[in-house]
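One chain of protein is taken out of this complex; the other chains stay put.
Right, subunit A next:
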Amino acid sequence: MTSPIDIEGGGASVVVDGAPGPETKSEPVKLAGRSPGQLMWLRFKRDRTGVICAVVVIGYFVVALLAPLLVKLSGTDPYTLYGQDPTYADKPVLDEFGLPLGYLGGVSGDHWFGVEPQYGRDLYAMLLYGMRTSLYMALGITVLIMVTGILIGLIGGYFGGRTDYWIGRGTDFFLSFPQQLFFIAFMPVVTSFFVNPREETPTYFRALAMLIVLWLLGWMGMARLVRSTVLSLREREFVEAAKVSGASPWRIVRKEILPNVVTPILVQFTYQLPSTILSIAFLSFAGVGFVEPTPDWGRLFAAGARYAEQDPAFMFFPGVALVIFVLCFNLLGDSVRDAFDPKSGR
């Protein structure tokens, strides 16, 4: 955790470390204090699992970002029905039962991860586009959850008393909702705020509805965490000192408290993001999130469960990709936590 001295000179200390001045020899430079951020970075770099996982996770985001380009390389797209479209009749991908020809769900030079049974859509294209949908939506929702949680937690923790009591009760109330059931149930209600229930819902309204639902029922963990951290900081001497010297509440929150809650927030972020991704996948899997033909990670699993008996290989690539992703994210979260707080240990 950041010590008060570091916060006061936050910007300055980095400059001192980074530019030791021409006249100082190497000896004093080595002794120069490192900012907590640098210490954390050093500890993190030593953790090989953490670094590998960070690379993998970043890799996923890059792949998702470049999805259109990478899919173009394979010469496919996620919407064409290669099994039904007469343009592709000379290159059959499905047999007469609608199952992929060839091994492992029809893996071939044209269709790198095979094709979907029945329709013959390209799985590689669907997976990459699906990852793009899921990852970037999850990123947006997680940031929103974080900001809301931090704000509410800060207000509750800093002002305390009656404000804190009512915010706490509100948080408890939101926590007592059966989350996943409510995700499902609120989707049509939230959608109905934007579109007439009689009409077809456009995809971006579905995305917006998902965002609202996940956001509304997702901020509580963050708020509680920030509140408890702030509560313990509020009584610390450096905050008292700032108060005595006449700093405004806003200044105290911004300069004294926020820098100290960055650590738990970052750790929580690395746990929140994969869980948001899984929630989006859950909604689409249940059939209330994205629907045909929007490519989405969760929808691939719904299709996979449908085809499990005839074509179990369909599930292979999306599933393995998801397992590796979640595993790496969890390991990364542990590494980040260890790097910030070496005491916690494993």
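In this section, a residue touches a chain if its C-beta (ideal position, glycine included) is under 8 Å from a C-beta of that chain, and two chains touch if they have at least 3 such contacts; residues count from 1.
Convention: contacts and distances are computed from a predicted model.
Not every chain of the complex appears here, and the one that does not is recorded in UniProt as "ABC transporter permease", selected from "Fe-S cluster assembly protein SufD", "ABC transporter permease", "Formate dehydrogenase subunit alpha" or "Heme-binding protein A". From the set A:Trp41, A:Tyr79, A:Phe173 or A:Tyr204, the residue in touch with the chain omitted from the display is A:Phe173, counting the whole complex.
Among the residues A:Trp41, A:Tyr79, A:Tyr165 or A:Phe193, only A:Phe193 touches the chain that is left out of the figure.
When you scan A:Phe61, A:Tyr88 or A:Phe182 for touch with the missing chain, the hit is A:Phe182.
In the complete complex, the residue from A:Tyr158, A:Trp219 or A:Phe285 that touches the missing chain is A:Phe285.
The omitted chain makes contact with subunit A at the following residues, 172-173, 176-182, 184-189, 192-193, 197-198, 278, 281-282, 285-288, 301-302, 304-305, 308-309, 312, 315, 318-319, 322-324, 326-327, 330-331, 346.
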